[in-house]
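Removed: one protein chain of the complex. Kept in place: all other protein chains.
We just call them A, B and C in the order they show up, numbering each chain from 1.
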Amino acid sequence: MRVLYFAWLRERIGVPVEDIETSAETIEDLVLELSNRTPRYKAAFSDLSAVRCALDQNLVSFDTPLGDAREVAFFPPMTGG
Amino acid sequence: MRVLYFAWLRERIGVPVEDIETSAETIEDLVLELSNRTPRYKAAFSDLSAVRCALDQNLVSFDTPLGDAREVAFFPPMTGG
Amino acid sequence: MGVIIQKSAFDVGDQINAFSQNHTKMGAIATFTGIVRDNDNETLKAMEIEHYPGMAEKAISEIVQTAMKRWSLGDALVIHRHGTLEPGEVIMMVATAAIHRKDAFEAAEFLMDYLKSRAPFWKKEITKEAVTWVPSKQNDEDALDRW
Partner (left out) sequence: MGVIIQKSAFDVGDQINAFSQNHTKMGAIATFTGIVRDNDNETLKAMEIEHYPGMAEKAISEIVQTAMKRWSLGDALVIHRHGTLEPGEVIMMVATAAIHRKDAFEAAEFLMDYLKSRAPFWKKEITKEAVTWVPSKQNDEDALDRW
């Protein structure tokens, strides 16, 4: 599965995109898995209230099952317009 | 005093502007005076709910005293924009 | 602040670009353009717009000044045409510049609502069948209650 990071999450983690193998059921599980990798990930996901996520380019909540999605993205609240 | 008419009031009365002598106290008095001139004026002022008036280019109500105003105008409700 | 009453056509895009470039400290520009639209039967030949010279400039200037006081605006512009216009021609435009979008939008809507029933202009529709003065609309009058 492809994981994308944007804005300060991208900067904190240090990569914009990575392909990973995971057996996580939900996005929450995936976040936990990623957080345990390195301190950079832990720091990036330390306050989930400041993080939004999208599954296959749809904004969703963290308890959403990954299902057979191909792409998950993490980013701060959007500031478009 | 100069009297101006716009839109269908101008068409019904037949002139866009005229200079008149009047001793009317208020716009209402002036309307009564004008209405008594000819059937054209009478017809134009027959339904005052469809007429608006301005004194020296300020929208006012019919009971406004003419004072030393130089210009009074009669017209239908405005349709700008 | 600008109020222009004119017979001749004007380029909306050029006006909006010039207006925006004057206000680079303002992050938000809202505009409205009114266009002569054909009726459902496509029989409109022309729209004649009569105005009260002098009072038109005065009334619109007062409306614009009220908007400038009520909202936090950097600038506002109103251009309104009179004379004979064909379907598709631009009748008028409004532009507002503000730091925040809410001010820009609200002021533009306020200006439009007031222009509709408080600016001394009258519209006459010339169709293939008839010549009619456009009646004022109760909902244009009601729109003023919002402010």
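By definition in this document, contacts are C-beta pairs under 8 Å (C-beta built on N, C-alpha and C of every residue); 3 or more make two chains touch, one makes a residue touch a chain.
Treat the numbers as computed from the prediction; the structure is a model and nothing was measured.
The chain not shown here is in contact, across the full complex, with A, C.
Note that of A:4, A:24 or A:69, the residue touching the chain absent from this view is A:4.
Residue positions on chain C in contact with the hidden chain: 11-17, 20-21, 24-38, 87-88, 90, 99, 101-102, 104-105, 108-109, 112, 143, in rising order.
Take chain A: the residues that touch the chain left off the picture are 4, 6-8, 10, 54, 57, 59, 73, 75-81.
The working rule: only the chains that are shown with their structure count from here on.
Chain centres computed from CA atoms place B at the largest separation from chain A. Centroid to centroid, with C-alpha atoms defining each point, chain A and chain C lie 48 Å apart. With centres taken as mean Cα positions, chain C sits 26 Å from chain B.
Counting partners per residue, chain C has no residue that reaches two or more other chains. In chain A, no residue reaches two or more other chains under the touch definition.
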